[in-house]
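Heads up: the structure comes next, in structure tokens.
Only one protein chain is missing from this complex, and each of the others stays in its spot.
To keep things simple, chains are lettered A and B as they appear, and every chain counts its residues starting from 1.
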Amino acid sequence: MSGSTAKRNPSDFLKQVLGRPVVVKLNNGTDYRGTLACLDGYMNIAMEQTEEYVDGKLKAKYGDAFLRGNNVLYICAQKTVKK
Amino acid sequence: MATSSSGAVAAQATPSYLPLALIDKCIGSKIWIIMKGDKELVGTLRGFDDFVNMVLDDVTEYTFTSEGKQTTQLDSILLNGNNITMLVPGGQPPEE
Partner (left out) sequence: MDTSQVEVPLDLIRLSLDEKVYVKCKGDRELTGKLHAFDQHLNMVLEAVEETVKTTYVDETDGEERVKRTKRTMEMLFVRGDSVILVSPPVRTHQS
């Protein structure tokens, strides 16, 4: 990825964020923060060191977690350097 | 070449542009996304695929609850296309 204005399709995005810390938001509003281990075409996700947040509050931790893709609203990558 | 009567048929067979061509033109600019349920997002479109899953940067997420509007800032996201209902090029944010 050269400039920040380069075209970036979903598959490019996923290559970028594999193995990186992400936030996955589900349709029910729950956030999962952890390391993105892998995912497939259904947006099924395997995460490591996952923390579950409901209404912004930490509710549970999972060593490994599988998230079923139909529940996924978005996958958010945090910029390593802000601005 | 096409007469007015056959024009509609021609348009059906080869539309002058597809809806997704319009979205393709939005790459690099702001877009306003209205989701199923009480959620809207505004961000810079970076790309999308055939399912209209979208890569967006500098996103503001608006959730409308009974207590009012809740906003969240997000750096870079892959949005699942499943729950998208409408796309508005230009991306004026939801009214204050």
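Of note:
Convention: contacts are C-beta pairs under 8 Å (C-beta built on N, C-alpha and C of every residue); 3 or more make two chains touch, one makes a residue touch a chain.
Since we're looking at a predicted model, the values are computed, not measured.
Contacts of the undrawn chain with the visible chains, over the full complex, involve A. Subunit A residues in contact with the hidden partner, per the touch definition given at the top, are 26, 28, 32, 37-40, 44-46, 48, 50, 58-68, 70-71.
The working rule: only the chains that are shown with their structure count from here on.
Centres computed as Cα averages put subunit A at a distance of 21 Å from subunit B. By the touch rule above, subunit B contacts subunit A in their complex via residues 27-28, 35, 37, 39, 46-49, 53-55, 57, 63, 74-80, 82-83. Taken together, the subunit A residues at the contact with subunit B in this complex read 4-14, 17, 23, 27, 29, 43, 69-70, 72-79, 82.
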